[in-house]
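One protein chain is absent from this view; the other protein chains keep their places.
Moving on to subunit A:
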Amino acid sequence: MGIDWESIEMAIPLLAVGAMTTLKISSLAMVIGGIGGIVLGLVSLSHWRAGRWFVRGYVDFVRGTPLLIQIFLVFFGLPVLGLRLGEFWAGTLALSFNCAGYVAEVVRGTVGSVEKGQTEAARSIGMTHGQILVYILLPQSLRPMIPALTNDLVTLVKNSSLLSVISVYELTRSGQAIIAARFVPFEIFALLAIYYYVIVSALTYASRLVERRLPSW
């Protein structure tokens, strides 16, 4: 038996194409889920009661159900709502939806734990609660948020492999196709592990750079 080097050589460029899709989907989901999560997190700290309840339910749902099920719900649910987006966008939305829930919790935790004197000082110059959240507390929380946020984004990249179940030709799905054609599961899964590891390492490195760049006070 031994290792099938020929198949590995053949698979590397094919998997690179899948990796590009993984990167595309992950970046889009990071942006949509990140912005959505910040908004949801701020709403959960606001004085808007209905909004807080909504976020509470949203986060509970995201945390309380498997991502795989969420992916299927979005994939099969969108057509029910009359939206035919195709598997790429359905997958992107499912991941964004999931990511936003986790980011919202990070935002709630960090923004909510800024020292109380900051809120009092802002109130004493007449700022409303919404202005305090956006102009005073959120900017101070960005840097302390980064480690927890990086965790969520790393998870997001790895979770994108689940999109293979709705036939998004991302990294894992591309690997599965090669395995089906040549039956070299060990070699391909090992390659997939390396690909994911490299992507996640790059992301972790980038987050450290950003963290170092952001001023600490």
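In this section, a contact is a pair of C-beta atoms (placed from the backbone, for glycine too) under 8 Å apart; a residue touches a chain by one contact, two chains touch by 3 or more; residues count from 1.
Here is the rule we go by: contacts and distances are computed from a predicted model.
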{"item": "Protein that the absent chain corresponds to, by UniProt name, given \"Dyp-type peroxidase\", \"Peptide/nickel transport system permease protein\", \"Amino acid ABC transporter ATP-binding protein\" or \"Dihydroxyacetone kinase-like predicted kinase\"", "value": "\"Amino acid ABC transporter ATP-binding protein\""}
{"item": "Residue of A:K24, A:R123, A:K158 or A:R182 touching the missing chain in the full complex", "value": "A:R123"}
{"item": "Touch criterion as defined above, residue of A:G86, A:G112, A:P139 or A:P185 at the omitted chain", "value": "A:P139"}
{"item": "Subunit A residues that touch the omitted chain in the full complex", "value": "47, 117-118, 120-129, 131, 135-136, 139-140, 215, 217"}
